[in-house]
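Reviewing the structure listed below.
Every protein chain but one is kept in place in this view of the complex.
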Amino acid sequence: MKIVEFSNFSFSYDNGNYILKDMNFYVEEGWCVLVAGKSGCGKSTLLRCINGLIPKYYKGRYEGEVLVDGVRVIDYSMSELSKKVGTLFQNPDHQLFMFSVEREIAFGLENLGLDPSDIKDRVEWALDFLNLKDLAKRAPYELSEGQKQRVALASILVMRPKIILLDEPTSLLDPKTSLQLVNLLRNLKEKLKVTLIIAEHKLELFSPIADRLLVVHDGSIKAYHRVKEVLKNPSISSYGVSLPPLAQLSLFIEGFKEPSLTIDEMMKELRRFFNDRVS
Amino acid sequence: MIEFHNVSFIYPNGFKALDEINLKIREGDLLALVGENGSGKTTLIKHLNGLLKPTQGKVFIFGRDTKELTVAEVSRYVGIVFQNSDSQLFSETVEDEIAFGLRNFGFSEEDINLRINFALRLFELEIYRKKSPFLLSGGEKKRLCMACILAWDPRFIVLDEPTVGQDFLEKEKLIQMIDLLRRKGKGIVIASHDIEFLWKLQPKMVVMKNGRIIAYSSAEEIFSNSSILDQSNLIPPQLVELSKHLSTKAFQTIEQAKEWIKKRVNV
Partner (left out) sequence: MFRLPHSFIFSRQDSLIHRLDIRVKIIIFIEFLILSLILFNIRDQLTLLSFLGALIFLSKIERRILNSLAFITFLMAMIFILNLIISKEIIISLSYSLRFLLIILTSSSFFQTISPDELEYFLRLLRVPRYLRFAFISALRFVPLLMLDLIQITDSQRARGLELDKGNIFKRIKNRIPILIPLIISTINRSSQMAEALETRAFNSTKKDVLCLNLNFEKRDLIFLFIFFLPSLLTVGYYYIIYP
């Protein structure tokens, strides 16, 4: 099922230049889509069109349609949309408002006016799922960056969204914490079947869990395909997308059907490559 | 030369951020500062230009104790570009922004003009000269912040998380810039989490944990030492990981990996 669909969509803030131009693409439910491109290529604007900040919060020239779960974004109210689409912003400090982790997680549900006992159950579940039980009483702002991000994710998951948008989620994290985040997202995808749309520069980290790679340049789509398919074409680096070293290396080796994204894939391909040559 | 002699630093709330740091940084060095958040990198950086003075021990800049110098006096020799440096912009035009530091250091107007030209050209910002700094893109702002510091030609340059929010092309430009500065004999210190970026630079690495330096060595040695990587929340770059699987010396570049594979096939 198509969970997000852009058709003939263009947008400009305050009637200036088009930030997004004539976009046509869709995302199947359960996919993980990476959005890559130069900084300022329109990635953040694209995410805002899905979570409804455009056109509810930012006005401008809005042409064509964006559908979320079969319904036009403009036909949703912000609260209905918040139950479908969750957003993890770049800096978690800007989305943590409360003084304890459990209150933070309950906040969105309180906003929806749910029943307190229902809220409690859901908060328990989220604390459990993201392994935050020990931190429940702590203040979000005194946690480490990685923990803050988990709290922010919990506060989103608790709304039971079908889609989660992530805007450069690893920019403040150290390498191992980034890797843990990737594993966590893999978990979300497999266990909860959540659709993930991630704007990110570090392809080497995220491509192993991604189903599709969307390359945006000057507001237009330059490529949208399976990650390996897109990475076959080295010219995409001119759009500000960095080819992961392994993918770059596999492009050089003849007989590689596809670029390798992980060490295991690379080793398998290399072994086959060497065996072919030796025998 | 910058020297740390047994430097410890304790914040007013009692948190010990630096613990007995001994370190020498020479001109021409390229040093990467790594370690998890809160390991003391930022505190160490702030000691480099005297923003913080050690609670115990001493920091010497060209033989002079930073306790006896003002921040401005040290900054003339040690320029720091902070992570959120784009939040420091305030001038009407790009050239005014660069002139700000130069005026603080008392350069003559004529000299200021020459230096602005030099910095704009170096960072490919000439066309924005009369533009407002707020209208620049993220990458351009970052370059402007570096231009602001490099305009007064400090002998040491410190970059705090320079790649955050930067795309591939901007990172490539940054690498070229750092290479250029290295060739000019500047001392460069980079604090970063971006391992693939660091691997391309091949710096000497200082690994910090809980305010201490737990390792000081070449990038190759650090990234192939799994116990250090574990302690400091690092993971090896893809090329190092690959060479480990192939049980060979770490590939520094993709070219080297290609060469290695070619040789294996020809033999």
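First chain written, first letter: the chains are A and B, and each begins at residue 1.
Methods note: a contact is a pair of C-beta atoms (placed from the backbone, for glycine too) under 8 Å apart; a residue touches a chain by one contact, two chains touch by 3 or more.
No experiment lies behind these values; they were computed from the predicted model shown.
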{"item": "Residue of B:I2, B:A119, B:C148 or B:V240 touching the missing chain in the full complex", "value": "B:C148"}
{"item": "Hidden-chain contact residue, picked from the options A:E102, A:E168, A:E200 or A:E269", "value": "A:E102"}
{"item": "Residue of A:N111, A:N131 or A:N183 in touch with the missing chain, whole complex considered", "value": "A:N111"}
{"item": "Omitted-chain contact residue, chosen from A:N91, A:S144, A:N187 or A:T262", "value": "A:N91"}
{"item": "Contacting the left-out chain in the complete assembly, out of A:Y18, A:W125, A:Y141 or A:F252", "value": "A:Y141"}
{"item": "Absent chain, residues of chain B that touch it", "value": "46, 49, 51, 70-72, 75-76, 79-80, 82, 84-85, 87-90, 100-101, 104-105, 134, 148-149, 152"}
{"item": "Sites on chain A contacted by the missing partner chain, in the whole complex", "value": "51-53, 56-57, 77-79, 82-83, 85-87, 89, 91, 93-95, 97-100, 102-103, 106-116, 119-120, 123, 139, 141, 155, 159"}
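Methods note: only the chains that are shown with their structure count from here on.
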{"item": "Chain centre separation in whole Å, for chain B relative to chain A (CA means)", "value": "29"}
{"item": "Chain B partner contacts - residues on chain A that touch it in the complex", "value": "37-40, 90, 144-145, 168, 171-179, 201-202, 204, 237-238, 240-242, 244-246, 248-249, 252-253, 263, 266-267, 270, 274, 277"}
{"item": "Residues of chain B that touch chain A when the two form their complex", "value": "35-38, 137-139, 164-171, 193, 195-196, 233-235, 237-239, 241-242, 245-246, 254, 257-258, 261, 264-265"}
